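This report refers to the structure that appears directly beneath it.
Every protein chain of the complex appears in place save one, which is left out.
Which chain is which? They are A, B, C, D and E, in the order written, and residues in each are numbered from 1.
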Amino acid sequence: MTRQTELNPPAFPKLATHIEGFDLIALGGLPEGRSTLLSGTSGSSKTVFAAQFLAAGIMRCGESGVFITFEEDPEDIRHNMIGFGWDIATWENEGRWAFVDASPQPGDPHITAGGYDLGALLARIEHGVKKVGARRVVLDSLGGVFAQLDDDATIRRELFRISKALRKLGVTSVITAERVEEHGPISRYGVEEFVSDNVVVLRNMLQEEVRRRTVEILKFRGANHQKGEWPFTIVPGHGVVVIPLSALELKQKSSDAR
Amino acid sequence: MTRQTELNPPAFPKLATHIEGFDLIALGGLPEGRSTLLSGTSGSSKTVFAAQFLAAGIMRCGESGVFITFEEDPEDIRHNMIGFGWDIATWENEGRWAFVDASPQPGDPHITAGGYDLGALLARIEHGVKKVGARRVVLDSLGGVFAQLDDDATIRRELFRISKALRKLGVTSVITAERVEEHGPISRYGVEEFVSDNVVVLRNMLQEEVRRRTVEILKFRGANHQKGEWPFTIVPGHGVVVIPLSALELKQKSSDAR
Amino acid sequence: MTRQTELNPPAFPKLATHIEGFDLIALGGLPEGRSTLLSGTSGSSKTVFAAQFLAAGIMRCGESGVFITFEEDPEDIRHNMIGFGWDIATWENEGRWAFVDASPQPGDPHITAGGYDLGALLARIEHGVKKVGARRVVLDSLGGVFAQLDDDATIRRELFRISKALRKLGVTSVITAERVEEHGPISRYGVEEFVSDNVVVLRNMLQEEVRRRTVEILKFRGANHQKGEWPFTIVPGHGVVVIPLSALELKQKSSDAR
Amino acid sequence: MTRQTELNPPAFPKLATHIEGFDLIALGGLPEGRSTLLSGTSGSSKTVFAAQFLAAGIMRCGESGVFITFEEDPEDIRHNMIGFGWDIATWENEGRWAFVDASPQPGDPHITAGGYDLGALLARIEHGVKKVGARRVVLDSLGGVFAQLDDDATIRRELFRISKALRKLGVTSVITAERVEEHGPISRYGVEEFVSDNVVVLRNMLQEEVRRRTVEILKFRGANHQKGEWPFTIVPGHGVVVIPLSALELKQKSSDAR
Amino acid sequence: MTRQTELNPPAFPKLATHIEGFDLIALGGLPEGRSTLLSGTSGSSKTVFAAQFLAAGIMRCGESGVFITFEEDPEDIRHNMIGFGWDIATWENEGRWAFVDASPQPGDPHITAGGYDLGALLARIEHGVKKVGARRVVLDSLGGVFAQLDDDATIRRELFRISKALRKLGVTSVITAERVEEHGPISRYGVEEFVSDNVVVLRNMLQEEVRRRTVEILKFRGANHQKGEWPFTIVPGHGVVVIPLSALELKQKSSDAR
Partner (left out) sequence: MTRQTELNPPAFPKLATHIEGFDLIALGGLPEGRSTLLSGTSGSSKTVFAAQFLAAGIMRCGESGVFITFEEDPEDIRHNMIGFGWDIATWENEGRWAFVDASPQPGDPHITAGGYDLGALLARIEHGVKKVGARRVVLDSLGGVFAQLDDDATIRRELFRISKALRKLGVTSVITAERVEEHGPISRYGVEEFVSDNVVVLRNMLQEEVRRRTVEILKFRGANHQKGEWPFTIVPGHGVVVIPLSALELKQKSSDAR
């Protein structure tokens, strides 16, 4: 097959994540101004990847970020990320990182009765984005919110509304979603991926008693990307590192990939 | 087996899609004047294929098209297709492409309460078709609509009504439908394929960490077609390209296929 | 094992279908005066096979037929079968083929509300049978009707009543039923095969990206038949052709089959 | 392992079925005075086996039988069995075979509304048993009855009551039950086998497009039997023939079987 | 790995079952004063094993037993066990075996309406235990009782209460439970094993048309036991015989088992 690359129109704008190795397989980064669903089982590194998306923005290109957390409270996130050398507390003080704490609060009616007010949430996100002038936003994770919704149709509609609202804010965002098993449907309810513009899957495969982590870009609406699964590792003091094949190797690989 | 091809009655009328390579395996194109269900997982290229069906009609044979979108809004579709060199905005201005935006609107009661009015939708489609004198129509995707319906029987009936209505408009149409997994049932609810005259399946198989895309014509009521899965690729600047075996190879292959 | 074929009592009466090759594996044809359930996935050729059952009756032995259609309208069936050289419209004019159109009609309350009146249907079938003096009847397909019924017990009972009523009319009939996957249960609801006297399964297997069609007689109550799956093909201008092993080969094969 | 066969207490009483080959693997026949559940998919020969149980009783040892039929009507059973040389009508006239027709009747409220009266059924069975002095009884099949019952607990209780009642009549009986697939649970509802004293499974396995029939005694409460699956065939003019290994071979086989 | 067996504290008290071979793999017998869940498919020998637990107690060490039966009536159990040389009727007369007949009785409201009174049952069990001074108790099987309960939580609670009550009586007991398939969950409802102190699984595996019986001790809370599956056979005149590897072989095997 011959590819007439000279005809290529201007590339779809991407935001470099600066997550090591990832931008190579993403052919530049995450689609700019849009949301990406980040789906994975428990422990597959969703939170690390999402936090790194913000941390790298701050450290590598001075872009602020907002982290909306739905179950872990901000203090935990701060604490859990210290091992990667990300000093979130300092960044917060510098006005480069803001938390929106949407986790259930003790004494909060939420915690006993369930109940969830999307409008209020979106207002708080907007407030956070404006406060730090964020270009990057993370929502981690919608699992607890979805659990309270009635059915797949509602989950679908709410996720759709959230994506729309984030789009309007002009930010590039990462929304984490839960999977129960490494095989089978991409997401817990089987609808999340369909209403998302972009989908990245983190896997933590168990083969003969050994674990192997991979990342895959399943879908980028309107943009090209490397296909298939790429191994990655979580390096203490660094975070996610997608296995650094040289650019050359990648190009070669891409020329016969689809 | 000997085929007495001299007895063949006049061929079933087909509309050449001008999607590269596809018309070869479709033995001419999609059955004219009818709907084709295009089923695939998230990211399997349903939207690209469907948009290309319209774009190729405009570019290759001057046939106008209507694109009914149920979740992505028209601006996104326009944007996402630029990478393939399809200048939808211009075509809209030229009266060759029309959008029917059936996506939930902010401030729209739809977005909060669900609810779906088929009659109104069909009227808007008819309006669009007349406006541009469309021969080609795309509905992408019914997933969000179906999610709001009560049960399989209702989904079945509504899809049936939509097909009937499109038939009456005299257009050749593509209706996209969702699958959750590459294996198993052809469509999410297991009924969509049965009420459709024609079914095409797009697959995005993961084998040993590598993805492979294929297209299969599962059913053309009343018409012949190549059988089995055919590899395709999405080429930046071009769109879907079904792997271009020479016509000769195809004929040879077809002579022992069923 | 020795078979004392000399003890065989008078054979169960069968109606030769004149579908090429099929009567060989059916050891004569379909059990006469009874219904046969024809189960298969979407696109497995149920409608082609069923229509050919009527067409062959008309063309090969002058037996008229009635085709009850539940979703596709008669005009479509006529159109779809032209590629096989079956001129249904002419046969209708000659009083040899009659349609009973049980498909939902626009403006019909059926189409919006569901609802299904078996008594009225049976009366229409009887009328059709009498009008053309039919010996063969096809019902294609009950899928849409079953979808509206409440539960498996109702589906079971209604299918039972339909079979009974057809039996009383003295006709030999084919009733098509839906399967969602090639593997697993014979029919969608797992009850259809049990209330049917005879069951034939059409398969359209996908193996390593290639499709292969087979037909199997799963059950003939009270009658012998070849066992297992037999390949077939759909030949333009002809219809279903079960692979024509010579009678000799078949006999040989049958002598060690069960 | 050494078996001290000299210690064996008096054998559990069995009723020779006189189904060819079966009594060898049953080590004498079916447990006398009890019911045996005969489970199998559609077309697995349940009805042939069950009818042969009665026919062989009449032909080989002068024992009368009662056949309770729940879906097929008696006329069909009579007709379907002629191919095996069983002249049921004559036996009925001679007072050696009686039908209890529990199939839904046209004009019968059963047929429209469901509903099922176990007490009345048992009275009819008792009447039939007394009329012909039956030692053998067949119920074929409870599938339609179970479909109308509410839940597994009810099915369990009703099957239990039927077995009890048959026990009280002093007859040896065969009760057929449905399975949807050859693999997986023994019976449709997963409870039928547990309330039955004895369970026999008929299989009709599809392996590489070829069918293979086997019979297995899964459970005889209180009695020994051969274990595992045994091939059988349906011979026109004869009926079920379990593959006739010589008695010697069987003994040999049994000595190392469990 | 070195095991410092000299440090072993006093062994957990066990009650020798005297079921041949079983006490070797149980490292002494069943945990004394507790209940053991005995789970298996239909025909896996649950009733034989459970009855043998009582019979061996009477025959080998003069311990009386109570057998609570929930579906089979006592007369059947007596009858079914004669083939193993167990003269239950005599033992009953001698006051060494007592039945508690909890099976549904004809004329009993139970039999028509369901309904189940745990308090009354426990009183009857206590009465039986006192009457014969039982050290061993069998409940066979709770399947029918569980079927009437509403949900898994209720089943869990009731099984828990029964175990508690048996514990208070000071008896060592065996409670049989149903499994639908040899693979998959240990018990029908997936909760029974969790509320039981001890779990033994009886399997009756079908491999290439041959059956193979095994017994496995899945869990002994607080006590050691051999791990994995051990083959057994049912010997006429004897009952269950776990394959008699010599004590030496077992010790050897155990030294590298976990």
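One rule holds in what follows: a contact is a pair of C-beta atoms (placed from the backbone, for glycine too) under 8 Å apart; a residue touches a chain by one contact, two chains touch by 3 or more.
Quick caveat, the model's predicted, so the values are computed rather than measured.
K.L.:
For the chain that does not appear here, which of the shown chains does it touch in the whole complex?
P.N.:
Those shown chains that the absent chain touches are A, E.
K.L.:
Out of E:A147, E:V191 or E:V240, which is the one that touches the chain we can't see?
P.N.:
E:V191
K.L.:
Can you tell me which of A:C61, A:A123 or A:V235 touches the chain that was removed from the display?
P.N.:
Checking the options A:C61, A:A123 or A:V235, the one contacting the hidden chain is A:V235.
K.L.:
Touching the absent chain in the whole complex: find that residue among A:M81, A:A98, A:L139 or A:L218.
P.N.:
Of the listed residues, the one touching the omitted chain is A:M81.
K.L.:
Of the residues in chain A, which ones touch the absent chain?
P.N.:
Against the left-out chain, chain A lists 41-43, 47, 71-72, 76, 79-85, 104, 106, 111, 114, 141, 143-144, 147-148, 178, 180-181, 188, 206, 209-213, 233-238, 241, 243-244.
K.L.:
Which chain E residues would touch the chain omitted from the figure, given the whole complex?
P.N.:
Residues of chain E in touch with the missing chain: 1, 3-5, 7-12, 152-154, 156-157, 160-161, 164, 184-186, 190-191, 193-197, 199, 214, 216, 218-219, 221-224, 227-229, 257-258.
We take it that only the chains that are shown with their structure count from here on.
K.L.:
I'd like to know which chains remain joined to each other by touching when chain A is not counted.
P.N.:
one piece
K.L.:
Report the chain whose CA-based centre is farthest from the CA-based centre of chain D.
P.N.:
Max centre-to-centre separation from chain D belongs to A.
K.L.:
Could you work out the angle of the rotation that brings the CA atoms of chain D onto the matching CA atoms of chain E, rounded to the nearest 5 degrees?
P.N.:
60
K.L.:
Measuring between Cα centroids, what's the chain most distant from chain E?
P.N.:
If we average the C-alpha coordinates per chain, B ends up farthest from chain E.
K.L.:
Averaging only over C-alpha atoms, locate the centres of chain A and chain B and give their separation in whole Å.
P.N.:
Using C-alpha averages as centres, the distance is 30 Å.
K.L.:
How many angstrom lie between the CA centroids of chain A and chain E, rounded to a whole number?
P.N.:
About 53 Å separates the centre of chain A from that of chain E.
K.L.:
What positions in chain A touch 2 or more of the other chains?
P.N.:
Touching at least two other chains: none.
K.L.:
Going by the touch rule stated at the top, which chains touch which?
P.N.:
A-B, B-C, C-D, D-E
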